[in-house]
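Apart from one protein chain that is not included, each protein chain of the complex appears where it belongs.
This part shows chain A:
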Amino acid sequence: MRLLTHNMLSCNIKGVSNGFPLRLEAEKWVEKEVELNADFLRGIFPKIEWKALAGAARALGYNELPDEADASMLDADDFLRRFHHALLELHVEEGALVCPETGRRFPINKGIPNMLLHEDEV
């Protein structure tokens, strides 16, 4: 699971109102190089919850993202590369996503987050 996915997911248990961002508990993660596509990054930037991305990156030991970011920073290659690295090149293989409200753990196994709810959470 890459951090782009983390940025899009929330806990959707019935009745939960603050299910985002999910706390990232990573046990194993890897870096994989991905070709940088600037158009894609510029297009996706406005959809990203920056604080959640920076926080998740820090949880994986990557501290190069600023606390805040705005669209004007996309013109700088250096920023674009860091954004790209955090968003697409860090892969969580094993761990869990934890709901900030209920503490429910959504396991991440072989890189696949399991977001399916139990029968009584629907």
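Keep in mind that, in the parts below, a contact is a pair of C-beta atoms (placed from the backbone, for glycine too) under 8 Å apart; a residue touches a chain by one contact, two chains touch by 3 or more; residues count from 1.
By our rule, contacts and distances are computed from a predicted model.
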Chain not displayed: protein name in its UniProt record ("tRNA (guanine(10)-N(2))-methyltransferase", "CAF17 C-terminal domain-containing protein", "Translocation protein SEC66" or "2Fe-2S ferredoxin-type domain-containing protein"): "tRNA (guanine(10)-N(2))-methyltransferase"
Candidates A:Ile44, A:Leu60 or A:Leu80 - the one touching the absent chain: A:Ile44
For chain A, residues in touch with the removed chain: 1-2, 4-5, 7-12, 19-21, 34-35, 37, 39-40, 43-44, 47, 49, 88, 105, 109-120, 122
